[in-house]
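A protein chain is absent from this complex, but the other protein chains hold their places.
We just call them A, B and C in the order they show up, numbering each chain from 1.
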Amino acid sequence: MSESMPQGPIQPAPISAAPAVSRTGAPDAVKKSGSLPPGFTLRDVRPDGSHEYFLNMGPQHPSTHGVLKLVVRLDGETVLETVPHLGFIHRAIEKMGENETFIQYMHLTDRMDYLSSHINNLCVCLAIEKAMNIGVPERGEYIRVIVCELQRIQSHLLWWGAFGMDMGAVSAFLYGFIEREKITQLFEELCGARLTMNYFRPGGSNADLPEGFIGKVKTLCEEMKFSLDEFDVLVSQNPIIRERTVGVGLLSKERAISNGCTGPVARASGVNYDVRRNDGYSIYDRFQFDVPLGANGDSFDRYRVRMDEMRQSVRILEQAAAGIPEGQYRSKEKPNYKVPAGSYFAAVETARGLYGTYLVSDNSFKPYRVKSRSPGFSNLSAIDEITRGGKIADLVTVLSTLDLIIPDIDR
Amino acid sequence: MGLTQDNSLPIPPAGSLNPAGSLNAVDWVVGWARANSLWPLVFGTSCCAIEMMATGASHHDWARFGLEVARASPRQADLIILAGTIVEKMGSRLVTLYEQMPGPKYVIAMGACTISGGPFYYDSYSVIKGADRIVPIDVYIPGCPPRPEALLYGIMQLQALIRKGAWRKSLTHQPLNTSPIRDVYSDCSKAWEIKEKAKQESMKEAQERFKAENPDFKGVVIKRVAAPKFDEVARVPKPARGMPPAEIFSALQARFPAVAVHGNADVTQEKWAALGPEYVLDLAVSREDYHGVVEFLRNEPALKLDFLIEITAVDWKDHFDVIVHLQSLDHGHKVFLRCNLPHETHPEIPTLMDLFASANWHERETYDFFGIIFVGHPDLRRLFLDDDFPGHPLRKDFEDPTRVVKRPY
Amino acid sequence: MTLSRLFHDTLSMLKGMKVTILYLTRPSRVVTQQYPENRETLKFPERFRGQVVMPHDEKGEHTCTACTLCEKACPNGTISILTTKNIASKRVLGEFIYRFSTCTLCNLCIEACPFDAIRMGHGFEMAAYKRDELDYVLNKKEGR
Partner (left out) sequence: MIAYSANHPVGDFIRANLPAPLAALANGALSVVVLMVLVVVVAILLVWLERKVCARFQARLGPTRVGPFGLLQPIADSLKLLLKENIKPRAVDTLAYFLAPLLPITGSFLVLAVMPFDHNLQVADPQAGMVYIAAVSGMGILGILIGGWGSNNKYSLLGSMRAGAQLFSYELSMVLCMLLVVMASGTGSLREIVLSQQGTVRDWWIFKLPGAGALAFVLYLISSTAELNRGPLDLSEAESELAGGFHTEYSGMGFSMFFLAEFVNMFASAGLGATFFLGGFLAPQFGIGPLDHILAFIPGFIWFFAKTGALIFMYMWFRWTFPRLRIDHLLSLEWKFLLPVSMANLLLAATLVTLGWILP
């Protein structure tokens, strides 16, 4: 095998500590005579390299949850190396942010991680509030906590359904959607949209809770407890799921931190970090909820952490629904949000991890530069180390336990 | 009946089965079978895919219409529901998928993105402005995302189209929309001004006559609806966690004298207080000790900033700023670094990959968008865009009229 | 496989089967809303964003004064306010062009409008065969 490394613009210097780290290549992986497709680094395991072949789990594949392409180097069923290709849904949201006002940019964040669209909006609001020193009334804070926790449960329900479908239990997908539809209808009453909400504004939200909303949230909490137990019986205690996820896709704590993983993926590996509690935005410090941690960072721990997180979110919802005060739901509405010059960073905990908004403003109505730190971006970058040596079925298991939203990665 | 050159079914001229062109019994049965058994391809790129799944789920259940078997392989699918934005890089794959599908095949454009590029019509360099530029579309369903009922209504419209014999149309290669990308908003107002100018000439003397007859005519005054009043609420600053910025800076000052706090060079005690409790230490670092500072911040046990939030860059037209956000998971404090680089085509800066594995993709993304080369990065290639993409799009001087439509306001 | 684990596995699988059979044996748990059949009783929440509509009173008058605030608030260039001078040479609304093909239903225009001239309607059956059928003119008469 020729030693020709893929020709990046500069010659690569040897790296010491980090293991052979995965990279993403561009065009389709066709094994030309001798040269590896772009992004692959492993010396050929077999001198003649005869038994290996490269499988394109291409942009259109049932288990990639969107348009992610994985070029997998296979020896029979065993995965030797995985190289994800991105950019199939890169819509230049950051370039557009430079020509839109701050509020108009917020409606684009719905379309990045559309399963935590409320929480993304909240992140932009927090950044603008920090920059322009806007306060949020008591009721507005409670509305934010209730709506964000509902969004987290809704996102985890869809993840649970998609996880069941990837494992082969198609009915689990449908059961997950039955529960999810209840929350979607709640959001329809709240802000009129089912998926891309655009409900929060700097200083609170653009409308008060419709009457009877709190009652519906309370009944939802009861039903959610019952259906979560039913989900546990159907999937969590299923021996086939246990066999396919326990010990599959191990991610150690150090590698999780070094790879920048956050959210349930990191917490399953033992990283005790939750932006709601550690950074303490909004009024999460008033509610008692504990952050579930996993022991050894395999797929089953990631599954278990998310199921417990749903239960914790139900707990927060009950406390918030009980304690929500009356009063005004937002502070004084400024005609147009002109952010003073400087750079501001705000971080929130979406269903997938730490979502950060970095606003750079030059004292005009439009941001000078906007960058959003997406949680899925770093969670996905660890996939090569996790799936080495596993089967194709393990690759699918790891992909669904990482809970990826591809537009959130590509922005 | 020989097969056509790309071995698809021979295309019967319209009405060949019966001269009147109306449907006879065979057409009716064929249309009924094809309309009621539409198998959609498992194809969803972004948000509309979630509403498509909701339509397939139990609440709206499109299996009632015969769409239950969503096939993953294009060979067995005869309907693509374009759910989500179609981006240039995905466009070529979509055309391949469309060509792999056999026989009478239909496309539904679901959502504003596929109809016209939707929110990404203006200022986006990578979105295809309307999927009918690459794939012939039968039904357009507006909305963002459209409700499941709207999707079901669109599917029923497609079924009606098929029953009327549209399957014959889908065997031919329909023309695609090849009109150039133009600023629809400005063209619409320009066209109106021309029409308006002509209209005003014709109305000029009528307006004088009206003004002469009733000089003191007060038009109807439409009252402004009072928006609900809210009073100002004071902001309760959240105290920053972990080590205060002053201590971090003093610990750093000892090792790296050249490092300065961004914005206010000489920092004294009351300056720190003035910055407020929420202030996160924002350092300006030179390129020489950029790697050293980050390594120090990461390995110093007291600071222990072991989590790299993100690496990005800002193009200030005369210089670049490479931004690094670090955070300590144990102590909770954050440090922001910015490193000033000259505004060349490919400025260089050392890589952080030996400290953080996550720096790999962040640096590749910054190279992809700004052209900043990270020396020592083993595989610096574009992350999101194709290799043949002209230039680096997030630079302020990036112009590409073939792809980008500037929003006029 | 030890015997006890075999027993527990079979037991949990049977419990899983019990969950699904309970869905089958209880037709009351079917949640499907049959869209075309339930069209009359189909009701959306009051705030549902179907598409932007301009309410007209009984005389067919609308309250839009062509102040173009909604046009500036729209992030996607969906709304075009085309103004004209009426008989009293007062600048009024000529045509309110609403390109539904690029609208993302983000509600920013409704919040920006000081005269409550436009609001979100509940329409959803707007699928079309041709793209230019999706450009609507919302106002029936010239502005006042």
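Just so we're on the same page, a contact is a pair of C-beta atoms (placed from the backbone, for glycine too) under 8 Å apart; a residue touches a chain by one contact, two chains touch by 3 or more.
Since this is a predicted model, take the numbers as computed values, not measurements.
A.B. asks: Among the chains present in the display, which ones are touched by the chain that isn't there?
C.D. replies: A, B, C
A.B. asks: Return the single residue from A:L80, A:L250, A:V291 or A:A393 that touches the missing chain.
C.D. replies: For the chain that is not drawn, the touching residue is A:A393.
A.B. asks: For a quick check of understanding: of B:N36, B:Q200, B:S286 or B:N299, which residue touches the chain that isn't displayed?
C.D. replies: Selected residue, touching the omitted chain: B:N36.
A.B. asks: For the chain that's not shown, point to the residue among A:L42, A:V170 or A:A295 touching it.
C.D. replies: Reading the full complex, the residue touching the unseen chain is A:V170.
A.B. asks: Applying the definition given at the start, please give the residues of chain C touching the unseen chain.
C.D. replies: 1, 13, 16-17, 19-21, 23-24, 27, 29-32, 34
A.B. asks: Please output the residues of chain A touching the missing chain, sorted low to high.
C.D. replies: Chain A touches the chain not shown through residues 53, 55-56, 61-63, 77, 164-172, 174-175, 178, 234-235, 238, 240-241, 243-244, 391-394, 396.
A.B. asks: So which bits of chain B touch the chain we can't see?
C.D. replies: 7-9, 29-30, 32-34, 36-37, 57-58, 61, 63-66, 68-69, 71-73, 75-76, 78, 102-104, 171
Throughout what follows, only the chains that are shown with their structure count from here on.
A.B. asks: Look at all chain centres (mean of CA atoms) and spot the one farthest from the centre of chain C.
C.D. replies: A
A.B. asks: Taking each chain's centre as its mean C-alpha position, how far apart are chain B and chain C in Å?
C.D. replies: 21
A.B. asks: Averaging only over C-alpha atoms, locate the centres of chain A and chain B and give their separation in whole Å.
C.D. replies: Once rounded, the distance between the two centres reads 17 Å.
A.B. asks: Residues of chain B that touch two or more other chains: which are they?
C.D. replies: In chain B, 58-59, 119, 122, 144, 147, 227, 407 touch at least two other chains.
A.B. asks: Could you say which residues in chain C touch two or more other chains, in rising order?
C.D. replies: Those would be 31, 75, 104-105.
A.B. asks: If you look only at chain A, which of its residues touch chain C in the complex?
C.D. replies: 100, 103-104, 107-108, 110, 171, 178, 181, 185, 188-193, 196, 198, 206-207, 210, 230, 233-235, 237-240
A.B. asks: How about chain B: which of its residues touch chain C in the complex?
C.D. replies: Residue list for chain B touching chain C: 58-61, 64, 112, 115-119, 121-122, 130, 132, 138-144, 146-150, 152-154, 156-157, 161, 177, 184-185, 188-189, 192, 196, 199-200, 203, 206-207, 210-211, 217, 219-220, 222-225, 227, 407-409.
A.B. asks: Which positions of chain A touch chain B when the two form their complex?
C.D. replies: By the definition above, chain A touches chain B via 6, 8-10, 12-13, 15-18, 21, 23-27, 38-39, 41, 58-62, 66-67, 86-96, 98-100, 107-108, 110-111, 114-115, 129-130, 133-137, 158, 173-174, 177-178, 180-181, 184, 194-196, 203-204, 255, 257-260, 271-273, 278-281, 328, 330-333, 342-343, 345, 347, 354, 356, 358, 360, 368-369, 371, 373, 377-378, 381-382, 406-407, 410.
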